[in-house]
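Here the complex is missing a single protein chain, while all its other protein chains stay put.
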Amino acid sequence: MIDFIWLIIALPLLSAVLLHFLGRYLGEPLSGWLATVAIGASFVFALVAALPFFEGGAEASTVPLWEWMPAVGASFEIQWDPLSAMMALVVTGVGTLIHVFAISYMHGDERFARFFTYLNLFVASMLTLVLAGNYAMLFLGWELVGLCSYLLIGFWFTRPSAAAAAKKAFVVNRIGDFGFMIALMLVFTSFGTLSFAGVFERAPEVLTTGTATAIGLLMLVGAAGKSAQIPLYVWLPDAMEGPTPVSALIHAATMVTAGVYVIARSAAIFELAPAASMTVATVGAITAIWAATIALAQRDIKRVLAYSTVSQLGYMFLAVGSTAYVAGLFHLMTHAFFKALLFLGAGAVIHAMNGEQDMHKMGGLLKRMPVTGITMGIATLAIAGIPPMAGFWSKDEILGAAFERGGWFSVLFVVGLVTALLTSFYMSRQWVLVFLGEPRWSEGVDPHKAPRLMGVPLIALAVLSVLGGLVNTPFRYTLEHFLEPVFEGISVQHPPEGIGMFLIVAGLSVVAGLVGAAAALVTYRQPASSWRRFEEGLQPLWGTWEDAYRVDDFYGRTLVAPGKRVAEVMAFDVDLAFIDGAVNGIAGFFLGLGQRLRPLQTGYVRNYAALLFAGAVVVVAWLLAGGGL
Amino acid sequence: MVDPGLYMTVAAVLFFIGALGMLVRRNALVMFMCIELMLNAVNLTLISAGRAMNDLNGQVAVFFILVVAAAEVVVGLAIIVAIFRRRSTASVDELNEMRG
Amino acid sequence: MLTALILAPAVAAIVVALIPSRRAELHLPLGIALSMVPLGLAGYLFWIFEPMPGYQHATDAVWYEPWGIGWTLGVDGISLPMVVLTALLVPIALGASTSISKRIKEFVVFILLLEAGMIGAFLALDMFLFFVFFEAILIPMYFIIGIWGGERRIYASIKFFIYTALGSALMLAAIIGLAFNYSSQFGVTSFALADLMQVTLDQGTERWFFAAFALAFAIKVPLFPLHTWLPDAHVEAPTAGSVLLAAVLLKLGTYGLLRFNLALFPEASVDAVPIMGTIAVIGIIYGAVVAIVQPDLKKLVAYSSVSHLGFIVLGTFALTSGGLQGAVIQNFNHGVTTGALFLLVGMLYDRRHTKAIADFGGLQKVMPVFAGFFLFMTFASIGLPGLNGFVGEFLILIGSYATVPVLAIIASFGVVLAAIYLLWAYERVFTGEPDKEENKVLVDLSPREIGLLTPLAILVLVVGLYPAVLLDKIGPSTEAVLDHIESSTDFEVPYPGRLDDVFTAGGDS
Amino acid sequence: MVESFVFVLMAIAAIAGAVTVVVARNPVYSAIGLLGTLFSVAVLYVLQLAHFVAAVQIIVYAGAVLTLFLFVIMLIGVDKDETRTENLPFQRKAVIALGSVIILLAAALALFTDFQWVPGASEALIPDSTNGTIEAIAEPLFTSWVLAFEATALLLTISAAGAIALAHYRKRDI
Partner (left out) sequence: MQTPDVNWLAIAPDLALALAAAIILLVEVQWKPRARILGLIAAGSLVVASGLAVVQWLAAADAVAAGNVSVLSAFSGMVLMDGYAIFGRFALLVVTAMGIASGWQFFSDLGRRCAEGLALVLLATTGFSIMVSSNNLIMLFLGLEVGSIALYVLAGLTREDKKADEAAIKYFLMGSFASAIFVYGVALIYAGTRQLTILGIGDFLGSFIVGSPGVILIGIGLVIVGLGFKVSAAPFHTWAPDVYQGAPAGIVGYLAGVAKIAGFAAMARILLTAVDDFDWSFLPVISGIAVVSMLLGSVMALVQSDVRRMLAYSGVAHAGFILTGIAGSSSDGILFYLAVYAVQLVGAFAVVAAVSGPSGSSSDIGLYRGLSRRSPVLAGSLTVLLLGMAGLPLTSGFVAKFGVFSDAWFNGHEWLVVVAVLASVIAFAFYLRIVVIMYMEDDDAAPIAVPGLVRWVLGIAVLATLIWGILPGSLLNIVADALPL
């Protein structure tokens, strides 16, 4: 079994290759189904392969495939342990559902097959990332998912905004990768290998705190890029230019969690660098509240979800930064369920509204699309942390861990709590704006029920959003035990012991969730004019939030524009005018010298004779002087 | 007797004058005469040096240089005449079409 | 074997030259067919090449004995990839030249001569012989740019020629100087690399010679600030010229640094690590920054070459296994990807007769296959893992951190910039709606063009995923270079992972 | 004593003749100056026992060459005197500079070094050894120098052929 573990990656990859070359002949919807089956098979295979871990006691194993760059310790090898199994299952599981949804969603697109090619490629890449046995291969997956993200955001390339967003996503990710790359340099220089096994085993003896902190912080830079944390989160909202299934799969459920995964994976290094961990947590917490406030004021249904994703990722960072790795991963999983559901639901809504994304132009859709409405409602409750939904358990565990950690983390705990309140508010606001109240549709829009095929994944995810949390409750820490072997020998922060503390933390978070939800409900159940007044009343804060603190603008003015200016100066003033000018100048110098010397050749014999005679005098004088006379 | 060096000094002066003449005169004929002056200086040098060293070869060499001078004169004058007949001038200053 | 490899294209050139000009339709197909011979030979050479240090299939014939010059050839893991690449790209470059209408015969002849020269330069193990090839290459390239080039072809070709010749002139002086030192130390004159490596030089002389060699190769690479001939040459050169220029000719510079500077002047090389590294890194960043705003696609790719080749030089002077292996394999990779990019730009130019980015837009819609290839090569060039560019850059960056950590860090920022300039260009050329009328009627790639690109694309993938194909053969040779440096200087090649290195490495952060 | 007197006289005459060649504005005067120099130099030859050469000097130079010169002068006209204005760039400055440099150089050589015209000069002159009679000259001329002597034939052939070729040309051309 384990020898064929590479099939998990190979199946979607193979499907991608097939679709690339044959997709055009397979047509719609066959190519979609092929892709779905490939992922599904991958899921089943992963599930079977993971069974030993459920039973406990199974050893993590590393399966070498082939050499890649031995000189820097890079090879193709698969790490199969509970952590990668969990990630693989989440990726393939959620992926399968989203594929099913996409078959319906992408109906009629002229590049239907190509879409599934990319989607499959993405899944393969993501699996490479999570199954990698060393940092180099992880980086391979890391970059490939970036590529797929680029391709899929820019899928509708004829829209300039989509193309620009795709490029932005890739470039911003590259900036993060820059940090990650340096981290890898440090790792290799310190260990002489990049393989997880080698690094983690020897980390305590090899790494000084300084180096470990440096590596940790650099990994944070990389993770911040991929997982859209401050200050590199700006690409994610724009990434919503891609088709909605892409947003669901890549920019909510899987790819963006890669950063969390990496930090969890590198726990052994962070173990030696508490400062780095604390930075991770802090960045996470700040991102969480920062993005939550922005999400409050968004009108675009997908943008709300995008900022919400950023915010939730912040939670995960807060978790892994607090060394509550299990909590972080747990939230990663539950978030995958409910956020994917939210995106798919939003996709269905947009689909139904003929592409309309402005929530101000929605309303009252519950009657038209009950399945979508209800499933999204469940997801909203889940993200708001209302028990017994999945989100409640995971979020509670994060807050509990932070709370338990104390000290600076107590501050982060409070931030987290406030964020929970805000989350609940804006999610409820969204649901209410979309599904309740009077219809504010544009003319000609006639929302229709989601096709049945779209409904299936919605329902499946809704079930998972409800039940998913049960894998790790204070009553039964299944996931914790499942992942235990991974974090062996590492001090993992656990939620507070005892039911009392649990109730305090849970109570606070539930209260926050309920208050937020209630506030939103109260505010946005009223007619549009009234909540508009409410939003007006919060100016200018509301506007700032709506404009996302104008960070894009800020980056544009402080980085992009000056950067471009520098490039122009370099290219035209320095390169063309100065350097090339100098080159031509030297050539011109000789030409000019020639022209300058031409008059010497006057054409007069007597001048020639004078020159010759002068030459003779010089020669003779030189000889005499050289002869010492 | 006179030191051969003095003869050679006279020869050097002749050579010098001849050379300067090449530079200041523009009549091709006179320039050519200056060359004859220079050759004479050479001859005088050879004879004086040969005498100082008890060597007759200096004088033999002079004989050949005289022949060369004569042959040069023939050709040189032919060229000058040829140019004069086309351009009606013997001034080399008017021959500067080619330059640069 | 190696002699045949050099002579095959030369003979092919003669054969083509003998076909009368009026049979113009024959020249190109014949040239392509004949260029398959060296390709086959190179492939066979690759197949039988044993992964071990030292030169293989060496030939050593006396050329002119009193001068100690010889027809000394040999191939090792450093030159092997370049030979294969050259042999591969020539048929492709010829295949991409169907749009050339004037003097096709001469064109084919020059390309084939160029091939002979390039292969010769990579195989030569005699400094005299190397110099002969190194300089002889200029002639066909000069004509290729000058006759079949664009508007400012004459300026570009002369600039290319003089600039390159300037560098090699001083190298010639240094070669003579080396031979002089050899003959005064050993009593016989020789220009063989193996002999000259035994010369002991005093520090000053060695540094001067190093500088002369380095200048020659730096111009060829080209390193900042000696690079300005490159954009001009590329912009003006015909497609085949650009391809071979970028893919092979520039590599002579990096190859030369690796093969000759390190071998002949180990002491000076070690001392020059900070200088060469800094220049390389400036080139990486500078080339990338300048590429961002270039209005011309070819110029953009040309500047990207400046940036990418900086990596190779950095890797070379990192003096670590990773760095050297990366440099060698990146030589190959850059040839493949940039060669392919120039091919693509050329195909675009054939259709639209412009290379200005502003003239395009929305091409992906009308030419999806073309766009696909372009994007693929773009990502290979950006250094996307799984594609070949990454292998080289990763090896170089990781490898160079051990010796020049700060430079390695700055260099990695070049990777970010690469994404910016290439993707921005892609965005402007391919995405959006095709708004210009001329662009709406463009036809997608023909099977011939796809056939030209496919081998390169396959190489990109194969090397990206299974670089052992090359690395296995490169490794022993690069280790030999390092051994040579270690044995002739105090320098110790850092092998990360040994505990005693850890603390120094840790202190750098 | 006689030698010294004649030497001084002839040296002055030779130099004066040479100066005349250079400064005379009319080529005829230059030719006359040249004649003076040639003659004086011939005397200087005689002073040094180079009798044969002196004779040749008079016959060939004064007799033939100078006649030729005068002939050509007459042919191309003597009506135009040269002006003294220097119309060439740098020429006058160059001449002055060169002249001064050479004089300075010569002075330096004479004053500050032990410059010797004939460093290998014999202590004792053997007059017979350099008594340039016809016989004395003839012997080396036709033995060790015979090839050079024959080579002069080439020179004469060239002069003849050259002169013909150049003159020929006018006949058809004008």
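The chains carry the letters A, B, C and D, assigned in the order they are written, with residues numbered from 1 in each.
Keep in mind that, in the parts below, a residue touches a chain if its C-beta (ideal position, glycine included) is under 8 Å from a C-beta of that chain, and two chains touch if they have at least 3 such contacts.
Computed from a predicted model, the values in this text were never measured in an experiment.
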In the full complex, displayed partners of the excluded chain: A, B, C, D
Options C:183, C:278 or C:488, residue touching the unrepresented chain: C:183
Missing-partner contacts on chain A, residue numbers: 587, 590-591, 593-595, 597-598, 601, 603, 605, 607-609, 611-612, 614-616, 619-620, 622-624, 626-627, 629
Chain B, residues in touch with the chain not shown (by the definition above): 8, 15, 18-19, 22, 28, 31-32, 35, 38-39, 41-42, 45-46, 48-50, 52-53, 55, 57-58, 60-61, 64-65, 68, 71-72, 75-76, 78-80, 82-83, 86-87, 92, 95-100
Missing-chain contacts mapped onto chain D: 109, 113-120, 139, 142-148, 151-155, 157-159, 161-162, 164-166, 168-169, 172-173
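In this text, only the chains that are shown with their structure count from here on.
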Computed distance of Cα centres, chain C from chain A, in Å: 36
Chain B and chain C, separation of their C-alpha mean positions in angstrom: 64
Distance from chain D to chain B - Cα centre to Cα centre, in angstrom: 5
For chain C, residues that touch 2 or more chains besides their own: none
Junction residues of chain D - those touching two or more other chains: 88, 91, 94-95, 98, 102
Chain B partner contacts - residues on chain D that touch it in the complex: 3-4, 7, 11, 14-15, 18-19, 21-22, 24, 27, 30-31, 34, 37-38, 41, 44-45, 47-50, 52-53, 56-57, 60-61, 64-65, 68-69, 72-73, 75-76, 82, 86-88, 91, 94-95, 98-99, 102, 106, 116-118, 120-122, 125-126, 129-130, 132, 136-137, 140-141, 145, 148-149, 152, 155-156, 158-160, 162-163, 166-167, 169-170, 173-174
Parts of chain C lying in touch with chain A, wherever the complex brings them together: 159, 162-163, 225, 227-229, 286, 289-290, 292-294, 321-322, 325-326, 362, 364-365, 379, 384-386, 390-391, 394-395, 397-399, 401-402, 405, 408-409, 412-413, 415-416, 419-420, 423-424, 426-427, 430-433, 465-468, 471, 475, 494-499, 501-503, 505-507, 509
Chain A - residues contacting chain D, complex: 599, 602, 604, 606-607, 610, 613-614, 617, 620-621, 624, 629
